[in-house]
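All protein chains but one are shown at their positions in the complex.
Lettered A, B and C in written order, each chain numbered from 1.
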Amino acid sequence: MSVSAYTGVIPPVVTPFNEDFSIDRESLATQVRRMIDAGVDGLFALGSSAEVAFLTRENRRAVIETIVKAADGKVPVLVGVIDTTTLRVAEHVADAVELGASGLVATAPFYVRTHPNEILNHFRLIHEMAPELPLYLYQIPVSVHVTVSDDLILQLAEEGVIAGLKDSSGLDGATRALIEKRNARNLTNFKVLTGSETTVDLNYFFGADGVVPGLGNVDPAGYVRLAAACTAGDWDAARAEQQRLNKLFQIVFVGDGARMGGSSAGLGGFKAALQHLGVFTSGRMAPPHVALNDEELATIHSIVDQADLN
Amino acid sequence: MSVSAYTGVIPPVVTPFNEDFSIDRESLATQVRRMIDAGVDGLFALGSSAEVAFLTRENRRAVIETIVKAADGKVPVLVGVIDTTTLRVAEHVADAVELGASGLVATAPFYVRTHPNEILNHFRLIHEMAPELPLYLYQIPVSVHVTVSDDLILQLAEEGVIAGLKDSSGLDGATRALIEKRNARNLTNFKVLTGSETTVDLNYFFGADGVVPGLGNVDPAGYVRLAAACTAGDWDAARAEQQRLNKLFQIVFVGDGARMGGSSAGLGGFKAALQHLGVFTSGRMAPPHVALNDEELATIHSIVDQADLN
Amino acid sequence: MSVSAYTGVIPPVVTPFNEDFSIDRESLATQVRRMIDAGVDGLFALGSSAEVAFLTRENRRAVIETIVKAADGKVPVLVGVIDTTTLRVAEHVADAVELGASGLVATAPFYVRTHPNEILNHFRLIHEMAPELPLYLYQIPVSVHVTVSDDLILQLAEEGVIAGLKDSSGLDGATRALIEKRNARNLTNFKVLTGSETTVDLNYFFGADGVVPGLGNVDPAGYVRLAAACTAGDWDAARAEQQRLNKLFQIVFVGDGARMGGSSAGLGGFKAALQHLGVFTSGRMAPPHVALNDEELATIHSIVDQADLN
Partner (left out) sequence: MSVSAYTGVIPPVVTPFNEDFSIDRESLATQVRRMIDAGVDGLFALGSSAEVAFLTRENRRAVIETIVKAADGKVPVLVGVIDTTTLRVAEHVADAVELGASGLVATAPFYVRTHPNEILNHFRLIHEMAPELPLYLYQIPVSVHVTVSDDLILQLAEEGVIAGLKDSSGLDGATRALIEKRNARNLTNFKVLTGSETTVDLNYFFGADGVVPGLGNVDPAGYVRLAAACTAGDWDAARAEQQRLNKLFQIVFVGDGARMGGSSAGLGGFKAALQHLGVFTSGRMAPPHVALNDEELATIHSIVDQADLN
């Protein structure tokens, strides 16, 4: 039988860097405590928002270590074991298990082109490496350039290989269709977390079990309130909270697309906000990211100031 | 000033595995000596055909070590430093330099979405890590899901950041256009190697400087003859050799696409051929690859037998 | 100033054929009256669900004529003027105006690759052809292979060129973001209709003004009830109705993907249901569609029977 998956508000923790791109453990621990104080249900270490694809193995270990220690058993810590293929993922699984992960999050293979049978192999092998930890399939086509089909997801769920889905497809209608199939096949033990921070109300409305909001780094309390309103079925309150958060979310679009990519603008926005809030000492991003300029930073600060965080 | 790039026939060496997926160093060394004996101009370690995306750092170090040792200074050994982003690539660069690489081959970042400015940053930073080694830009959109533009390539060439291109775009017309622009801008020091093993004659015809043929693992002598005919301007001989090789290339299409992906079929074909030829002791591929079945292996053996290798 | 756009439940009318692929005007009129009796707010003639891309100009004229006549002024009739480029669209606009259309629906150009400036030109020219009719931009990337950006849509809205959007992007989160921008720019006169029949409750929840549901051909009363519940803010009732409709929507997935494309399966499902309900005399689709087989038809009939239509 499959182990149980964690649900609720589980933000993907953003990674602060020192000047030499080692992990700024102090800022990271501060941020972890701040999010736990705000009432989040769990933390997701080493997701895409953590710049996982920019981190060496040593960096990744430092991140897990710091987050697990700062979380201090108060909330579960899911760990991303994200790499191109199975043998490389295996190293990250070993690290995560050794360092106290509460669950694992893995994508389909990338760089290589894969057949559904190979994706099945991949997840089955990962599950065998750590059968005691709930494994989430991380659906993120924008990064891995493949969409794992509903049929394959539900097959892995039925086999007890995966306990949950972290869905960053951005296709809420497709997520709803998956949830309806899940329910029809009586697999409600299989949990669905959305990664779409601007449609959390919708996702709860049609049956999702939680959210992994990058913006939850900036306003964790907002997402906790939002999830509470959803759980209570108070959709008007949920929508109002969501709309407030969606205004704050504009910080990820400030970076000029003529000068930088979406990752620089998005993570840059999160990090600039966290520095502005006094949580991080720097908004530094790993290379080859492009930094935000002063004008962009000022715009982001202004959006944060207007967001009525508390 | 930029260091000089290597040219000619530089096959990407396929990686044999032991049962535990450690590197089968003996088979690998045998294969290296076999290719050098056949007259190749260089070797490319840790390319896509080497299952680089399936290899841990330790595995990659073992591959470099084995190839450099077996090559014994007779031909240069280019080393793929392929990973998602700059800091992770840096580790591979350090390993390659330490272990005696003659040149480096790097792709654009992947998993993350990048702006051209970020791609520029990436290659400039890699070049700074090892300015004494010629750096090749590895154009492989099928894996990294971005095509580096001609303008950006030639800018990096003019800056002396990259010394060559390893072009696996599969777009011969586009490669020709790039070469024509290179020539017009008097950048002929910048070398272009095609990765398209079925159109080598064409690529030489329009000005390419060499080839990195995966199929050169199976028939290195064929590619050496082919390049020689091209260099001599004997296009009829070149075409005849190319057509013979293209028949042999059918081994990569034997694996059933209903059961496996292109990587399993393609690398499976190369490895099955090398085992059949007595070079490798096994055709094993890294997980999550799917293995060829007996019928498929028999077909591949038969194609190899008919190919008139010598 | 822009003319006003129609809102509410506006199903895209499916087109029944005679044996020679002329329009079965009688079935079509029956279906129009049936949907009006069910309480729809308008009708959309010659959308993708109408097989508009399979219809000759003569066929299209027959469709408009029949629908306008059967609608008898009781509800507005929007008409799709869908073709590759401006001059060809112009013919359809002339036909639509002549035959009594209440509004026009046009896509971005297709077959040809276009720049945003060319898309702007296209819609401005179409609007000039019939300034008295509200023009809807039909966002349908799956067909035209371009996504018109929010900026361009809102620019056209501000200019008074387009009065509404028919959004078949399938990206509800993106639709919400557009609506939030529209509201922030005080352009609420610009109306957004979703084409996503399985997420109508969500779309109303975040501010959409209506829906163009293909499935509304089969169960128009269901969509009318759904929209009413949404308008009343009774989200529990809306969700229950939506979930019932989503079960019925499974008829579009019955056709075997190994034998036919999504258009054959989807339109085939709608037409088979309409024949089963006695509205159409045939489920015939235009060539080169592939027909459903008896087993598939039986499955569709069974789904319809269980859907509790009334």
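Observations, loosely collected:
Assume a residue touches a chain if its C-beta (ideal position, glycine included) is under 8 Å from a C-beta of that chain, and two chains touch if they have at least 3 such contacts.
Source: prediction; values computed, not measured.
Taking every chain of the complex into account, the chain not shown here touches B, C.
Interface note: of B:Pro116, B:Pro141, B:Gly170 or B:Gly262, the residue touching the hidden chain in the full complex is B:Gly170. In the complete complex, the hidden chain is touched by one of C:Ala5, C:Leu165, C:Ile179 or C:Met260, namely C:Met260. Of the candidate positions C:Pro109, C:Pro134 or C:Gly195, contact with the hidden chain is made by C:Pro109.
For subunit C, the list of residues touching the undisplayed chain reads 21, 53-57, 59, 82, 84-88, 90-91, 109-115, 117-122, 125, 142-145, 257, 259-264, 286-290.
Counting the whole complex, the residues of subunit B in touch with the unshown chain are 170-174, 176-177, 180, 196, 198-199, 201-202, 205-206, 233, 235-236, 239, 243, 246.
Following the convention adopted for this analysis, only the chains that are shown with their structure count from here on.
Inter-chain centre distance (subunit A to subunit C, centres taken as mean C-alpha positions): 36 Å. Centre to centre, using the average C-alpha position, subunit B and subunit C are separated by 50 Å.
Touching two or more other chains at once is no residue of subunit B.
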